[in-house]
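Can you read through this structure? Questions will come right after.
A single protein chain has been removed from this complex, and every other one stays in its place.
Chain lettering (A, B and C) follows the sequence in which the chains are written, and residue indices restart at 1 in each chain.
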Amino acid sequence: MDTRVERIRSEAKRLLESGEVDLVIGFRKGSIPMVSRPWFVRTVEDTELLHWDGFCSLNLCNYLTKRKEKVAVVAKGCDTRSLVGHIQENQIQREQVLVLGVPCEGMLDRRALQERAEGTEILEVVESDGRVEIRGRGLERSFPRQEVLQHCCRICRHRNPVLHDRLLSAEVEEHQVERYEDVEEIDSQSPEERWAYFQNMLSPCIRCYACRNVCPHCYCTECFVDCSRPQWVGKSLDLNDVFTFHLFRAFHMAGRCTDCGSCERACPVGIPLRVLTRKLEKVVSERWGFEAGTDLEQLPPLATYRPDDPQDFIK
Amino acid sequence: MSARRVGREALKGFITGLMEDGRTVWGPQEFQGSVRFRPLKKNGTPVLDVPNATLSPKEVVFPPSEWMFLFSTDPGREDAFVLKEVPQEGPEQVILGIRPCDARAFQILDRVFLEQGAHEDPYYRSKRDRTLLIGLGCNTPCSTCFCHWTGGGPFHTEGLDVLMTDLGDVYLLEPVTERGRALLDALQLDEAGADEVERGKHIAEEARASMGEAKDPRRIKEKDLMALFGSPFWERAHEACVKCGVCTYLCPTCSCFDIQDEVRGACGFRGRNWDTCMFALTTLHASGHNPRPTGKERFRQRFMHKLKYFQDDFGDVMCVGCGRCVQYCPANIDIREIIEALSA
Amino acid sequence: MEQQNAQDWEPKILAFLCNWCSYAGADLAGVSRLQYPPNIRIIRIPCSGRMNPAFIAAALRNGVDGVLVSGCHPGDCHYLSGNYFARRKFTVFKELLEFMGVEEGRVHFSWVSAAEGEKFAQVVQEVTEAVKALGPARHYVKEKIEVC
Partner (left out) sequence: MEKVGAVLVAGGGIAGVQAALDLAESGYYVYLVERNAAIGGVMSQLDKTFPTNDCSMCILSPKLVECGRHLNVEILTLSEVVSIQGEEGNFQVEVLKHPRYVDEDKCVACGVCAEKCPRKVDNPFDEGLSKRKAIYVLYPQAVPLKYAIDRDHCIYFQKGKCRACEKFCENKAINFEQKEERIRLNVGSVILAPGFEVFDARLITYYGYGRFANVVTSKEFERILSASGPYQGHLVRPSDKREPERIAWIQCVGSRNINQCDHSYCSAVCCMYAIKEAVIAKEHSDRLLDTAIFYMDMRTYGKEFEKYYNRAKEESGVRFIPSRIHNVVEEPDTRNLLIRYTDNERQVIEETFDMVVLSVGLQTPRSLIEMAEKIGVSLDSHGFCSTSSFEPVATSRPGIYVCGAFQGPKDIPQSVMEASAAASSAAATLAEVRGTLVREKTYPDERNVAGEPPRIGVFVCNCGINIGSVVNVPEVAEYAATLPNVVFVDQNLFSCSQDTQDRMKAIIQEKKLNRVVVASCTPRTHEPLFQETCREAGLNKYLFEMANIRDQCSWVHMNSPEAATEKAKELVRMAVTKAALLEPLREVELGLTQSALVIGGGVAGMTAAKELSAQGFEVVLVEKGDQLGGNARFMRHTWKDEDIPTFLNGLIRSVEEDPRITVYKNAQIKAVDGFVGNFKSTLVVGDGAGEEVTVEHGAVIITTGARESQPSEYGYGEDPRIVTMQEFDRLAAQGDARVKEAKTIAFIQCVGSREPQRPYCSKVCCTHTCQSAVRLLEENPDREVFVFYRDIRTYGRNEDHYKVAREKGTLFFRYDVEEKPRVILEGGGLRVEGKDHVLGIPVTVEPDLIVLAAAIEPYDNRPLAQLYKVPLNDEGFFLEAHMKLRPVDFATDGVFLAGLAHYPKPLDESIAQAKAAVGRAVAVLATQRLQVGGTVAYADPTKCTGCGVCEMVCAYKAVHLNSETLTSEVNEALCKGCGTCVSSCRSGALQLRGFSDPQIFSMIDSLSS
């Protein structure tokens, strides 16, 4: 068994037994292949189901918002960055949460794997030694892990937890990868092309709000699209309103999104939403040298300013 | 002999035939990153060799957004603020490649929208009446499929007008209803051979056999409503749920909607949009009170409605075992586990 | 025919001006009788810091062809720092809006002080010309509803 799984279980056990925390949030194996499920552990028995594999991608920080009890959370690099945001935005107190940091080698892309199965349903995935093997009825294929990582993981620069109380395995090497190739490509297009691109991209949206609800940073009691006084965004599938929803969802993420990829994974109709949030990530980094969730002391970029901020666009 | 056959290569011609008389033919198609039922273009082909579409063809008869009335707000007009119905007529249509589970779901929707005595829904009625369902049996059901738990099966014909079976080189077409038979007759298709009908039966049996043991959600009907409602089970069951709308929007049986007015300039419309019990806003009262204040109540509502209230009212669960909610839930909430837990 | 219409067409531009500098600058343009194109409509807000980017989106969706937001020069904010925060918001919002396909030149920002009547008139002139060059708003406009 993966030593990380053992470490997670034994830490969880110890923390619960000692009463250091009331709750441990981690993952258990999902009920279907290539999925894991958030697992809320309050008893020592339940620690046995704690699990870790290449499908633990859901951002568990999502479950920390406004918790009252003392809680330990299993967290990858991206989860801890969201946690930094959560602490800054008073959604949880630092003292209240004990971070079981898991250096992350990247999570696997379920859709990419399914595509490689060419129509056959994947019933089992085995990870070993930097390779991933998929199995199904009459199917048995294997790939280098790197090839089937989620996009957000392939371009991740913070695989190690930025904040942790325990580190459950050795830190992994960080890569200074190019993050914005697709963003730049869109940037290079004409407004017409860009408009068409996004209209097309957003046209399948059914406004199920999975992107919003799985995002740890979307914790508003009332989302602007749900606001009825004033109701300035229509609620139908009128593409203009859909566009407006995604425009402002991304705007609200400026300087906050940690590119954990939850939104994109959750989207049932496969919209590549992260291109919007990463565009803004690029803006805040280039303009103000800011990177979300990497420094507890640094104020979010829209909650601070420098008198000499760049303003070339202002007449 | 009533069964007909269409060679795989002749599918296009078959569809063209369906389109005659101005009929709209809906079929599963690639739509960005998903498979959705969309009207087929002339010479277009549906994607029939993938498992079920991401969204059920529920959207053909119950669109995510539809306008019901129009009105003017121009005080200078005599008919200012008078609601005018949006005309509901439209062409005859066929849903080609609907899976048996989704077809069964239409029957559930019918109960909600049509079989409520005086409260028939004209918008649904209009579309439903002019829609024929040509279903495609499921040769290899997925591991997430559990239609057999809910009274259906991979080749179940309830709700279909025609059942289509993929025999490899040939599609077998068997009429289920009179309308289906008439449609096939009109198209003057080749009759299927007895061996082909036999092969079809065999595939159906194999498919059914591959699905494993069924749990029976009907046992939940026997349970005490208040006991289920008050069960401590919900406390933990909902914890992982993020309360998004994926499960309900993808569900072929969910039928909640929200009515909204929207004004642009001096004109406006009253329309309805899909809604979901997962959203707090759905039950938020104007007073600010919300009878389902937390995720737990909303989560419970969804499953109690599907598995208990609907069964109590209509005899059946409001679930056809298509497995979409299981497959697409971001947090791996699995309705099958809920069924097991509630029926235990 | 269309050519004809295009020539007759006059853009509709909405401006949000902060009360203390830019609105005063617009007043000074008036007092000084500086002539500028009549396409602009002004909404007064207390401070550019009040500017919610949603107002820009709402204007464009409603068919406004161009938007101008103007406040006090950096350091001159009547409320000390409202314009600094506004500048950050505008930076992000403008980048995103244009990334998503709204043409550059639909939405403009300026700093105009209470003493810069001339600059205000000039900014309006520039904005009007820029919007005219783009033609009527097409992309982000909500479809009209017709009731017979």
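Following the convention adopted for this analysis, a contact is a pair of C-beta atoms (placed from the backbone, for glycine too) under 8 Å apart; a residue touches a chain by one contact, two chains touch by 3 or more.
Here the structure is a predicted model, which means the values were calculated and not measured.
Student: Please pick, from A:Val44, A:Val126, A:Val177 or A:Cys227, the residue that touches the omitted chain in the full complex.
Tutor: In the complete complex, the chain left out is touched by residue A:Cys227.
Student: Just to verify: which one of C:Ala59, C:Val131 or C:Val147 makes contact with the chain not shown?
Tutor: The single option touching the absent chain is C:Ala59.
Student: If you put the missing chain back, which residues of chain C would it touch?
Tutor: 10, 12, 14, 19-21, 23-24, 26-36, 38, 41-47, 49-55, 58-59, 62-64, 72-73, 75-76, 78-82, 85-86, 89, 113-119, 121
Student: Which chain A residues would touch the chain omitted from the figure, given the whole complex?
Tutor: Per the touch rule, chain A residues meeting the hidden chain are 66, 88-91, 219-224, 227, 229-230, 232, 252, 299-300, 302-304.
Everything that follows uses one rule, which is that only the chains that are shown with their structure count from here on.
Student: So, comparing each chain's Cα centre against the centre of all protein Cα atoms, which one is closest?
Tutor: A
Student: Please work out which of A-B and B-C is bridged by more C-beta pairs in contact, and write that pair.
Tutor: Looking at A-B and B-C side by side, A-B shows more C-beta contacts.
Student: Could you tell me the distance, in whole angstrom, between the mean C-alpha positions of chain A and chain C?
Tutor: Distance between chain centres, rounded to whole Å: 36 Å.
Student: When the C-alpha atoms of chain A and chain B are each averaged to a single point, how far apart are the two points in Å?
Tutor: Whole-Å distance between the two chain centres: 31.
Student: Provide the C-alpha centroid distance between chain B and chain C, rounded to the nearest whole angstrom.
Tutor: 47
Student: In chain C, what residues contact two or more other chains?
Tutor: In chain C, 142-143 touch at least two other chains.
Student: Enumerate the contact residues on chain A facing chain B in the complex.
Tutor: Touch residues, chain A against chain B: 30-33, 35-40, 58, 62-63, 111, 119, 121, 123, 137, 200-201, 203-204, 206-210, 212-214, 222, 226, 231, 234-238, 262, 265-272.
Student: Chain B touches which residues of chain C in the complex?
Tutor: Counting only chain C, the residues touching chain B are 62, 142-147.
Student: Which chain B residues qualify as touching chain C in the complex?
Tutor: Those residues of chain B that touch chain C are 70-72, 84, 264-265, 267-269.
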